[in-house]
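Pasting a structure here, questions to come.
The complex appears here without one of its protein chains, the remainder shown in place.
After this line comes subunit A, so read on.
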Amino acid sequence: MSLIEITEVRKSFGSTEVLKGINLDVQPGEVIAIIGKSGSGKSTLLRCINGLEMISGGSISVAGAQLLDDQLHLKTLRLKVGMIFQQFNLFPHLTVGGNVILSQTVVKKTAKPAAEAMARRMLDRVGLGHKFDAYPDELSGGQQQRVAIARALAMEPIALLCDEITSALDPELVAEVLAVVRELAAEGMTLLMVTHEMKFARDVCSRVVFMHQGRVHEIGPPDAVFSNPQTPELKQFLGVH
C-alpha cells in the first residue's frame, strides 16, 4: 500500500485553479523530487499534503490519515508528515534546543527530560549538538535550516515535505543542508522535495515529478526524466533541445 495517496486533487484560489487534478502515490522510503517552473503549483501541492491549504477536490491521505478540515484530523495528519520551509521559520524567541523541544512537549505531551534527550539526539544527527543553547539569529542560514530539520525529525514523522529548502541559502551553505537530506534518504525516510538542485535530484531521488500548469506533466525515474524528456515543456524547462 502506498504511504501517501494523492488522488485527483484540485485546488483553487478564488477563481484560479492552481492544481488541476493531481494523482501521485508515494511508496514508503521513496524520495520524490518535484520540479517545474515558478507558479506551476509545486508549493501548493506540498502545502495541501499537510493541510496548510485545504483542497477543493479529490483526496489526500498519509499512512491512513485523511486530510479533512478539522483540528483533530489535521493534527493526526501533521504528526505523520513534517515540513521544512524555504525561510527556515525557526522560533526566534527560543534557543535551538527550545525550538526542537517545544512541539514535543506541547503537542505530544512528552515529558521535558525525554523531549530534551530527543532534541539533543536530533541536533547531533544534523551536526549541531553543540548549538543547543544558541539562538537562531546566532546561526548561519545553513545551520538554521538544519535546526529546522531536527525540529521536524523530533516529532518522528514518517514523511517529510521540503519546499525549496536550499533556495534561501548562500551557495556555500547549500551542501551542508543537502548532506543532511541525503543521509535521511539513505536511512529510508520518505521525502517529497521541491528543488532546483537537479544534480541532487538525479543522485538521490527515486522518482522525479515535473509539474506544469497545475498538472503532473511528466513523472519517472531521474534517468528517464532528465536524459529522455518526452514533452516539449520539460525539454524547455531542462534547457535541452
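FYI, a contact is a pair of C-beta atoms (placed from the backbone, for glycine too) under 8 Å apart; a residue touches a chain by one contact, two chains touch by 3 or more; residues count from 1.
Methods note: contacts and distances are computed from a predicted model.
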item: From "Amino acid ABC transporter permease", "Carbon-monoxide dehydrogenase small subunit", "Aspartate carbamoyltransferase" or "Aminotransferase", the hidden chain's UniProt protein name; value: "Amino acid ABC transporter permease"
item: Per the touch definition above, residue among A:I32, A:L79 or A:L178 touching the missing chain; value: A:L79
item: Option touching the unshown chain, where A:L52, A:I158 or A:M198 are the choices; value: A:L52
item: Missing-chain contacts mapped onto subunit A; value: 50, 52, 71, 74-75, 78-79, 81-83, 85, 87, 89-93, 102-103, 106-108, 137, 148, 151-152, 155
